[in-house]
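With one protein chain removed, the remaining protein chains of the complex are shown where they sit.
Our next item is chain A:
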């Protein structure tokens, strides 16, 4: 009994490793025929609106292609979608297409041999370029190939609670939020007036992706650059230090929450502001009387100021045998018509050029989305770099330690994290 039970202490990882052990020696070829046709499986996210969109696109396709039926399901539940997708790649049972592939996870999936380069298809590159234009360039992998179709973005902007702002005596039509000085003063006013417990409450968690909703939108707006460019970290810079300095003040003055929060702090009025994308329009419409503006910069927002895209892409997985059908379905589901359906059903911005001109009727009927469509032309995503998740985790650890909890000078923490990331990316590229 005693000899056996301690072995359970190692059960968490080895159980997962068992999958790998079983599959690593498998001789199933990861190569496939780019013209093969037949039935395929696809996965969608579990977002109710996306599921509804997915259902109609599959129905439309299946009605016209009786010999190439598509079966759709939501991504199976797991700790994260990325962990589930990774496990399915390793086990060799990934579907043909996943309409929820995180750009940050693409380098890892690519390294696992789980993704089919879209360049394999004769019109692969031209299709991506024609649909997304220059925006698509940032999704190219360091080896020059395209492993993800840029699908939809959620340009991150600053939502504010008009009721709380009114209570604090702040303008609800043109609140002073453009510069860091304005933003800080407004935050102080909101909290000191008792209009809300916190001015803003992004999750202070150590999860690698949380920086996408506090630091990164402001950094992108300030610098117009990704976190890593040409294998070098960019945040140990005036822009990075300025953003960190602003957030340090917010946390030091208890204007931003530092503890775990189980609900949605903006929806329930605990926080008066939130940095979120257009998905929030329907999520908050019956809960908060909201307004929206661009995230602040040091000197004030400019018209063409960038923001974080918070995009989700579509990738074609190597377990797929009928890749010809998968590619055709991918093009069908990202056609102008289906992108219009996606926009109408989810409010998320298809990553295609000139949205307002493409869908004038929609934006005329839904003017609240116009501001997001304008921003969608200037989105910047996470860098497509080796060791992507490790890079973000390194940054996040430095951020939580210095900016959120004030245990270290933020400037020094950023400098140290940048040096670690440079080394990490350099080693991973070899």
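In the analysis below, contacts are C-beta pairs under 8 Å (C-beta built on N, C-alpha and C of every residue); 3 or more make two chains touch, one makes a residue touch a chain; residues count from 1.
To be clear about the criterion, contacts and distances are computed from a predicted model.
The subunit not displayed here is recorded in UniProt as "Sugar ABC transporter permease", chosen from "Sugar ABC transporter permease", "Gluconate 2-dehydrogenase", "Cytochrome c oxidase subunit 1" or "DsbE family thiol:disulfide interchange protein".
From the set A:205, A:282 or A:336, the residue in touch with the chain omitted from the display is A:205, counting the whole complex.
Touch with the chain omitted from the figure is made, among A:92, A:117 or A:340, by A:92.
Considering the whole complex, the residue from A:318, A:333 or A:385 that touches the absent chain is A:318. Residue-wise, the contact with the chain that is not shown comes from A:111, picked out of A:48, A:111 or A:229. Against the chain not shown here, chain A presents residues 2, 4-18, 20-21, 23-24, 26-31, 79-80, 82-83, 86, 89-92, 94, 108, 111-114, 197, 203-208, 258-262, 318-319, 387, 389-390, 393, 397, 400-401, 404-405, 407.
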